[in-house]
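The other protein chains are all here in position, but one chain of the complex has been omitted.
Moving on, here comes chain A:
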Amino acid sequence: MPDDIPKLPRQRGKKNQPKDTAWKQQKLPALRPHYSITSAIPVTLITGLATLAMGIALFFGHQGSLEQEVLYTNCTLPNGTQVERVLRSEMGNETFQCAYNIILDQDYTEEVENLEADIISEIINNPSFQGDIKFYYGLNKFYQNNRLYFNSRNDQQLRGKINEIDGCDPLQYVDVNGTKVPIAPCGFVANSMFNDTFQLFYMNGTINGTTRVPWTTRGVLGETEMKRKFRNPVRAANQTLCDVFQGTIQPPAWRYPICQLGVNSTDPDVGIGFENIDFMVWMKVAALPKFRKLYRVLNKQVDMFSNGLPRGTYQLVINYNYPVDMYDGDKSFIIASENWVGPRNLFLPVIYLVVGTFLLLVTILFILMWLKQRLSRVHPT
């Protein structure tokens, strides 16, 4: 429009002169990193040394964290017979009890080979487990991360609204005489809950004098997670848990209803129903097909174990319920002691050491290049 078009050039002062600000003139102070060999040498040297130092520290830290893994897929019965790939036919109907002897001893190295044939004990040479001791169970080739499996749950139901079953299809409800009885907990994640249970006994050096290793569920799950995500339905003063779960049915693979989950435990912290610790741990889906889930933590308030697990022989007794053989999976039980580095993982220290060494080599290369430059500058040829 007429007045939008700039007027014809005539001396008209400086009305349109742009402002000379750093923003508009793109003159903000800038750090312009220049990379030359001389400036790169200290950088790579310091980085390399620091990385190397970190790697060494991690490595020693790693030395302090120990773990024992017992692969118990092929169950060993308490009487000594090994049952290979059990339960193929009798899935979920029968409980086996298996037992493994574990010897935690620093100087028992030689015996590993000898005793491997031994059907009731697996002896591994290790220093005494000290500090925080954790007990895990591990599964292999189990795809908790399958998308349809993963989503087959209802988080609202787990917070006590037992009739919320959206998203659990096809494990939403069971048709009983034309009425739809919701499954609680619904969905495939809950249906396939891991139901082996473990007991660990300290043999005190003798066979008869056994002490049950005391463990607790405290610290297995974060407070917020437990409190916010899992809640049993609200019940009135005179109601039992089974009363409030009335009108629901257990998942098809379960042997008893949800209200009885954890009832038999001697440890009240284990919790019942939706608030059962093993249930909650299972419902936290693992990212990879090979995973471990925290089972229990050593209770150090018991005198004998205040410093951790003493050296010696232990017996692991397993209530063997969970079928893994059909899909060729593995099950294991892990005893781990962890220090500041976290769990035993050689990967971090190794990669730190590798990168640190690499950077130092690069530094040396740079120094050589720099020397060559200097020499050629001093004696131009």
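Following the convention adopted for this analysis, a contact is a pair of C-beta atoms (placed from the backbone, for glycine too) under 8 Å apart; a residue touches a chain by one contact, two chains touch by 3 or more; residues count from 1.
Everything below uses one rule, namely that contacts and distances are computed from a predicted model.
Visitor: Can you pick, from "Phospholipid-transporting ATPase", "LsmAD domain-containing protein", "Cardiotrophin-2" or "Protein YIPF", the UniProt protein name of the chain not displayed?
Guide: The chain we cannot see is, by its UniProt record, "Phospholipid-transporting ATPase".
Visitor: Which of these, A:I46, A:V181, A:M304 or A:L371, touches the one chain of the complex that we don't see?
Guide: Of the listed residues, the one touching the omitted chain is A:I46.
Visitor: Looking at the whole complex, which of A:N101, A:S192 or A:Q250 touches the chain that is not displayed?
Guide: Missing-chain contact among the listed residues: A:S192.
Visitor: Just checking the interface: what residues of chain A touch the absent partner chain?
Guide: Within chain A, the residues touching the omitted chain are 1-6, 8-20, 24-26, 28-33, 35, 40, 43-44, 46-47, 50-51, 58, 91, 132, 134, 136, 142-151, 155-156, 159, 170-171, 188, 191-192, 219-222, 224-225, 228-229, 281, 284-294, 297, 323, 326-328, 336, 338-343, 345, 347-348, 351-352, 355, 358.
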